[in-house]
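Below is one structure; the comments refer to it alone.
Missing here is one protein chain; the remaining ones are kept as they sit in the complex.
Showing chain A:
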Amino acid sequence: MTGMTIAAELAEQVTRALADATDVATLRAVESGAFPAEAWAALDGLGLAAALVAEDHGGAGLGFQDAMPLIEALGRAGAPVPLAEAIAASALLAAAGITPPEGTLTFAAAGARVPCARHALHVALADGATVALYAAGALRIEPGTNIGREPRDTVAVTGAPVAQGTLPNAWGSEAALLLTALIRAAQIAGAMQAALALAVEHANTRKQFGRPIGRFQAIQQQLAVFAAESSAVSVAAAAAARAADQRGLANAAFEIGCAKITAGEAAARGAAIAHQVLAAMGITEEHALHHYTRRLWAWRDEGGSERFWSARIGQAAQQGGALWPFLTSRDEESAA
């Protein structure tokens, strides 16, 4: 329970820091290729990158589930800074016995595009269970973007790593994929909350036929669906994170996959509803909505799409015998 209180406090801190240091203009700047240094400095000052690193290694020692509200909060602001990446990368490095470096840090599975590599001082690359930490100078970076116009760069190794280590079995050989799926699921939950708030605000102010359109049941019913999907993603991300805390990241692949499928499907449904409610205004560059919806569409594909995960989850279920015993055998009992 204490852990959850800390988690709520951290999320609140992040929300405040982001509100002070970022706005829609920040998202525009990020999308035009700038690095929001002030926002990064404000958040970096909170020391959150080491949130998941054990206390005896200088971190806050939080669990994955504790970190989810914080990462949702980042998503609510459109994730203008790669803090979720820094948090996950630090955890990954620490698990491989490498001390996480100070400053901007990101990560990816070897071969995958790297979020914000061009802005990072260090990049952690995981090839199976082997994690290598590179300084920016040891990498050749070819800039790219996702449909949220966030930096997603292709990286080629040109020099030696600063450090290298091996992940323990509990983290497995897919840790980078699983971490990406988990943080994107939580960010999707947050971005959905932001898009929903914009849609509700619009529905309560935009008048047609002499009254706010939010008075019409057709609009209410759609936004209710959006809210339900948004809640589902929050719960799914938290439940997957809990499984990772209880059984280790590698053994929570099933839950993380389920959460990512739920998040991806909900992201599509929510974005479509938000645009329907905001109509032409939501399509304009000027309106904030598209910064969230384009991220929602992009994040569906990072850390494994619905297609990728549903094939794996389906296969696991096909091989798992009767479904109900298979699902319930993954429950962890709470302590007495």
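Assume a contact is a pair of C-beta atoms (placed from the backbone, for glycine too) under 8 Å apart; a residue touches a chain by one contact, two chains touch by 3 or more; residues count from 1.
One rule holds for everything that comes next: contacts and distances are computed from a predicted model.
*Asks:* The chain dropped from view, which UniProt name applies: "Allophanate hydrolase subunit 1", "Acyl-CoA dehydrogenase family protein", "ABC transporter permease" or "Multisubunit sodium/proton antiporter MrpC subunit"?
*Replies:* The missing chain's protein name, per its UniProt entry, is "Acyl-CoA dehydrogenase family protein".
*Asks:* For the chain that's not shown, point to the residue among A:Q208, A:Q221 or A:T284 touching it.
*Replies:* In the full complex, the listed residue that touches the missing chain is A:Q221.
*Asks:* Which listed residue, A:T26, A:S90, A:Q187 or A:T262, touches the chain dropped from view?
*Replies:* Only one of A:T26, A:S90, A:Q187 or A:T262 touches the chain omitted from view, namely A:T262.
*Asks:* On chain A, where is the contact patch with the chain that was removed from view?
*Replies:* Against the left-out chain, chain A lists 4, 65, 196, 200, 203-204, 214-215, 217, 219-221, 223-225, 227-232, 234-236, 238-239, 242, 255, 257-259, 261-262, 265, 306-307, 309-318, 322-325, 327-328, 331-336.
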